[in-house]
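The complex appears here without one of its protein chains, the remainder shown in place.
Moving on, here comes chain A:
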Amino acid sequence: MRSTRELGLAKPFATRAAQPGHHYLRVSVEFPDGGVRLNAAHFKQLIVSALKELHGEVGAALPVDVLTYDEKTLSAILRVSSSGFVKLWSALTLLGSYQNRKCAFRVVQTSPFLLALSGNSRELVLD
């Protein structure tokens, strides 16, 4: 068996990342009056306009990535820098309309780890 020294492991090497650089949100948008079709670019534009409405031009410049987008359910996974997380969530929550149509964002799940969004035990249904 290789010795600890050969492996370069005096003890298991550990590093701790106190603050992950990004936050991830699983969101969906609802249009109560229905009949709205948005592609990914429109969806991104919707988010940018939400940020602009609440946080102004500087807010609108916040880099937000739409990692996945489902046109049928109008749901997506967003990525934002940790320092912009509160701004983004507040802007989405307070968005009431888009192009004169009433709408509401639902933030289904958030995490600083993208991996955590793929396993939500609250969606496990046993009946």
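Note that a residue touches a chain if its C-beta (ideal position, glycine included) is under 8 Å from a C-beta of that chain, and two chains touch if they have at least 3 such contacts; residues count from 1.
Please note the rule applied: contacts and distances are computed from a predicted model.
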item	value
Undepicted complex member, UniProt protein name, chosen from "SUMO-activating enzyme subunit", "Ribonuclease P protein subunit p40 isoform X2", "Checkpoint protein HUS1" or "VPS33B late endosome and lysosome associated"	"Ribonuclease P protein subunit p40 isoform X2"
Positions on chain A where the hidden chain makes contact	1-2, 4, 7-9, 11-20, 22-24, 40-41, 43-44, 63, 65-69, 77, 79, 82-87, 109-122, 124, 126
